[in-house]
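To start, the structure under review is shown below, and the notes come after it.
The complex appears here minus one protein chain, its other protein chains still in place.
Chain naming follows the written order as A, B and C, and within any one chain the residues start at number 1.
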Amino acid sequence: MSATRPFVVRRKWMTTPDVAAFELAPADDLAVPEIEPGAHVEFMIERAGQPPLVRHYSLCNAPGERDAFVFGIKLEPQSRGGSSWIHTLETGQTVKLGAVRNLFPLSQSARRHLLLAGGIGITPVLAMAQALEANSAEYQLHYFVRGEEHVAFRERLERAQAQGRLHVHTGLDAAGVRAVLADLLDGPAAGEHAYCCGPGFFMDTVDEVAQAKHWPEEGLHFERFQAAPVAADAIDDAFEVELSRSGTRCRVEVGQTIIQAMAAAGCEVITSCEQGVCGTCLTNVISGTPDHRDAYLSKAEREAGKLILPCVSRSKAPLLILDL
Amino acid sequence: MNSPIGVEMQSQIWQPVLPSHYLRASKNIVAGFLQGQELALWRSEAGAVQAWENRCPHRGTRLTIGRILNDQLSCAYHGWEFDTRGGCTAIPANPSLPLPKQLRVKSFPVAEADGMVWVSAAAGNAAASQALPPTSTGALAFFCRSLGIRAPMGDVATELNAQGFKATGAQTWEGTLAGQAATVLLNEATSLRTFAHVWLSEEPAAAALSDVLAKCRLFRRDVEARASSRSS
Amino acid sequence: MTFQCSDKTILDDWLTVGPLTRTEGKTEALPYRTQLLGAEVEVWKDVGGKLAARTGQRSLLIQECYGYMWICPSGAPRKDLFALPEYSQPGRRIVDCEGIGVAVSGLRMVENFLDMGHFPYVHAHYLGEVPQTEVATYDVSVDETADEIWATNCRFFQPKTSKSATTGLDVQYRYRVVQPMGAVLYKTAFPRPGEMDAIGLFVQPHDEESITAYCLLAYYDDVSTETDLVGFQHTIFGQDKPILENQVPKKMPLRPGIEVPTRCDAMSVAFRRWLASRGTTYGAIA
Partner (left out) sequence: MKLYDYELSGNCYKIRFFLHMLGLPYERHSVNFFPAREHKLDSFLSDVNPLGQIPVLEDDGFQLRDAQAILVYLASRYDRDRTWYPDDPRLRGEIQIWLATADEITRTASAARLHDSLGYTQFDIKACRAGAHAVFRVMDDHLAERQASGQQWLAGSHPTIADIACFPYTALSAEGGITVDEYPALRQWLWNFRSQPRFVGMAGIMALELTNQ
């Protein structure tokens, strides 16, 4: 867990009906680091009796804005314990922030920039626009929203609008979005780079259209919000399985399932869905702690550790003895 | 409803389920009926016919209400796709998960002969599936129609014999209908319903065709009368 | 006429026989007649306006709740009727879409109601659309005390959220099984993001293979007309009907292996395991 630093909510306002904007100032009143456009910061969401949940939110800071971090967070009514908690944050409350990282930087070699934002995807793209505007670089910002009232941080887009570089597309359906993108991505100029951030299907559409229009691979950059959270224990490691009835023992390599390892050792187990859902391969655990990857066992059964679905689940201990 | 009655009469392993031209390559799915077993039949782009149990292994949905998408059968409920071998090739709701390799639609031995699609009721029964599909016996040049008859196959056979038809092969009778040389192939759909697939030895003139079809309707009426008088 | 059912978990439950509106103008002499668990049931309001019901000569335990009528066939209910606080929450609009008959087991009807994987196919352009077919992983939990099952953190992309809408939305869902023949669905309230609309599915089992599925809305929507709200639900039910009536066999197999689930069926797997563990047999193949 990287070092965390306490911040205080200095200001909170609704920049659109379902996007809350925050200014978070460091509790120790020291300046925040210079923000590279496209960067995000880790939010530590405290949960009673459980490890904190880590969520990444893009920073909307303009160049030189170092007294506070600025965020825009869309309210997901029932998100995975992330944004709904954040919307209960009030001014004056403290929250712990972690490392600042940038997986979505502006290309240094680019001579022209095409910024594509879908809905809440505006946050990192906004930081880029403000930086490019400050350096009077050559760029265009195309912002796709459901309706006028959904344009976020209007006050930070005023200069881009004045220069005629802001193009807001409201209320287009999937086909309408595709048509606009087909026009924008048609024939990239030399040294032109495109940056895209938004919901999954929006980014997939940009990807499809860009490929169809032969946009160079290295000139197309995405900020995928659903960055797969790196759960420490998701890295598999090999282990041994012993079948108590036959006494045979076999090694389950990384990327191999218990069923496959056993089949290789000549022991067939009846499976059906092979996705850890149907329960056909349900097996008793004699000893060892199973690493459950199924969607079948109840919480109690999981915690008891006496049952396992060998088609997907693994072992936390080097040896797992099964009633087979 | 879906369990085959069992194959008592060895000679009826193969039955004519529907005319070959009913199945258009990679286009439609047609229901077939064989001794109580409901079938879903379709033809691949390459022309091969599949005869499957009419039930998706996921949630039991009839495959006949699905559609053919890029030469695979796509189930109407969740869009699971099955290739010509009956293997599951797509689960749209979980595209990134490995597909269950052993998941198979139950398929029946199928062959095409005499312009008909023949299916063996003995799925998986090794002995039966060895039985060679029937070779052409009667002259089957012109398909007239499939006649749905609300009577057991036995009653239809009895009526065919009564009207001078002769049994000349597995499920096959030959005789004349309204003066035209005809071959009738019987398909025991269920214990109470039979399909009679009527062929003529040559293409008839329009008037002759209409007479033959009228005769078929009368034949159906006579069989159904015989069946209902016996049962009531 | 006795109930053709030996499944105690069903006999001791509260089963609906439809909305109260079905007894308007009905009397003991001219009652509302309907079928429940294979028996003819008669329901009426007595002079005092109190609900009464009987099958043959035997009077039945009946109560009125959420604008619906609920009968406990055995007369010895295992627990109170499930709670539906949304029904009386201020600001919510209650719309009864009444019931549509479906020739299938009530258990399959409830399982269909809990499933998102079919949206892009059965409800194409209404609740989902190809190619956005992936069902994101969600959480399933059993509430032991209330004996209910929950699916939470569910979401699915819906191309059209209302007649006038032009862009799609990632709709949030929560599913709650309240009894073998009943469930409640919560989904994003389009006119008021951040709030969740509630849809109740109450199933009346006429017999093991035919039911009437009633649908009750508790919406934060005072924009749409009642005709449009009811019309939309009837469209959804109308689209599900041929699918449900083409499921073979009509009763739902509970043993693993007969029907093979995939990961997004986690809620349906939990539902089937829950039914098997409670000993449910009515409308099921053990």
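Methods note: a contact is a pair of C-beta atoms (placed from the backbone, for glycine too) under 8 Å apart; a residue touches a chain by one contact, two chains touch by 3 or more.
These figures come from a predicted structure and were not determined experimentally.
Student: Considering all chains of the complex, which shown ones does the missing chain contact?
Tutor: Checking the complete complex, the chain left out touches B, C.
Student: Among C:P31, C:P77, C:G194 or C:P242, which residue is in touch with the absent chain?
Tutor: If we include the chain that is not displayed, C:P242 is the one touching it.
Student: Which is it among C:S6, C:T145 or C:T227 that touches the chain not included here?
Tutor: C:T227
Student: Considering the whole complex, not just the chains shown, which residues of chain B touch the missing one?
Tutor: With respect to the unshown chain, the touching residues of chain B are 18, 22, 27-28, 30-31, 33, 65, 67, 69, 76, 143-148, 150, 189, 193, 195, 206, 209-210, 213, 217.
Student: Please output the residues of chain C touching the missing chain, sorted low to high.
Tutor: These residues of chain C touch the chain that is not shown: 21, 33, 96-103, 120-121, 124-125, 130, 212, 225-228, 230-231, 234-239, 241-242, 245-246.
We adopt the following convention: only the chains that are shown with their structure count from here on.
Student: Which label fits the chain touch graph of this model best, line, ring, star, complete or other?
Tutor: Complete.
Student: Please state whether A-B or A-C has more C-beta contact pairs across its interface.
Tutor: Higher contact count goes to A-C.
Student: Work out per-chain C-alpha centres and flag the one nearest the whole-protein C-alpha centre.
Tutor: So the chain nearest the centre of the shown protein is C.
Student: Based on CA centres, what chain would you say lies at the far end from chain C?
Tutor: Most distant chain from chain C: B.
Student: Taking each chain's centre as its mean C-alpha position, how far apart are chain A and chain B in Å?
Tutor: Taking the mean C-alpha position of each chain, the two centres sit 53 Å apart.
Student: Measuring from the mean C-alpha position of chain A to the mean C-alpha position of chain C, what distance in angstrom results?
Tutor: Computed from C-alpha means, the inter-chain centre distance equals 35 Å.
Student: Two or more other chains in contact with one residue: find those residues in chain A.
Tutor: Within chain A, residues 272-273, 275 contact more than one other chain.
Student: Can you tell me which residues of chain C touch two or more of the remaining chains?
Tutor: Residues 260-263 of chain C touch two or more partner chains.
Student: Quick check: in the complex, which residue numbers of chain B touch chain A?
Tutor: Those residues of chain B that touch chain A are 94, 97-98, 100-103.
Student: For chain C, which residues are in contact with chain B within the complex?
Tutor: Going through chain C, the ones touching chain B are 115-118, 120-122, 130, 133-135, 242-243, 246-249, 253, 259-264.
Student: In their shared complex, at which residues does chain C touch chain A?
Tutor: 129, 132, 137, 140-142, 152-153, 155, 157, 159, 166-170, 172, 174, 188, 193-196, 256-257, 260-263, 265-266, 269-270, 273
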